[in-house]
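What follows is a single structure, and I will ask about it in a moment.
A single protein chain has been omitted from the complex, and every remaining protein chain is retained in its original position.
Letters A and B mark the chains in the order given here, with residues in each chain numbered from 1 onward.
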Amino acid sequence: MWVQKEISLKPRPRGFHIVTDEIVRQLPELAQYSIGMLHVFIKHTSASLTINENADPTVRMDFESFFNRAVPENEPYYAHTLEGSDDMPAHIKSSMLGSSVTIPVTKGQLNLGMWQGIYLCEHRNHASGREIVITLQGD
Amino acid sequence: MWVQKEISLKPRPRGFHIVTDEIVRQLPELAQYSIGMLHVFIKHTSASLTINENADPTVRMDFESFFNRAVPENEPYYAHTLEGSDDMPAHIKSSMLGSSVTIPVTKGQLNLGMWQGIYLCEHRNHASGREIVITLQGD
Partner (left out) sequence: MWVQKEISLKPRPRGFHIVTDEIVRQLPELAQYSIGMLHVFIKHTSASLTINENADPTVRMDFESFFNRAVPENEPYYAHTLEGSDDMPAHIKSSMLGSSVTIPVTKGQLNLGMWQGIYLCEHRNHASGREIVITLQGD
């Protein structure tokens, strides 16, 4: 049993954002799966997806602060600079965090831990909505 | 053919630990799959899973040393500090390393390279056992 959809996440400011509900809302088929797997894939190289803490907003603020320090803009050795100072760091952050998450499905629901949510990691200053492909499979 | 189990990995000290055998031991069904995929997912945001070198224990020691320097505790800019100085770095490390690993299954076995093992990356000082969901599918 396979379901695949291409959906657009609404535009968000640079930073880390919980998108679990925005995704699950568009996937009513989930209820029919007793065992399975959900794959969420982002079709961009300057934004990424990860799973992390879904409660305290300061965690997402600290993610943004940390990754801006770990992957600074305007490093003198960057050669890829034409698309703006936020572009090359965005590519690097995207590969450090990853283009997809895969989540087990159990009894019609995502089998996430109590404190887990899906983050859209928006690394550009001025991004449009982000295209994702969600693929659900199972029994 | 789908098998899914929720199991608890025994508590371990902060650091990087090989858990391949602890997982495979609880998955005798593996022997019946000629082609497939194993997905291992950790239901926590302060521990993670990765695949790395399964032989020399100094590799895991150096992982711990490196990630403690790359993601320091007590950074003055951290806003999420209430749960202890090891908590916010644990969240960041968890997203850098990832919440799941996916491994090909071939002729009844995990098709890992000779030097590969599954690491539980324990980022908290005092953690309980960690819940994981293992999902096996294939033919």
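Just so we're on the same page, a contact is a pair of C-beta atoms (placed from the backbone, for glycine too) under 8 Å apart; a residue touches a chain by one contact, two chains touch by 3 or more.
None of these values were measured; they are calculated from a predicted model.
**Q** Please identify, in ascending order, the residues of chain A that touch the omitted chain?
**A** 2, 4, 6, 39, 41-45, 70-71, 75, 77-80, 88, 91-92, 94-96, 98-100, 102, 131, 133, 135, 137
**Q** State which residues belonging to chain B touch the missing partner chain.
**A** Against the left-out chain, chain B lists 35-37, 50-53, 56, 58-59, 61-63, 65-66, 70, 96-98, 101-104, 106, 111-116, 119, 137-139.
Here, only the chains that are shown with their structure count from here on.
**Q** Just how far, in Å, is the C-alpha centre of chain B from the one of chain A?
**A** The answer is 20 Å.
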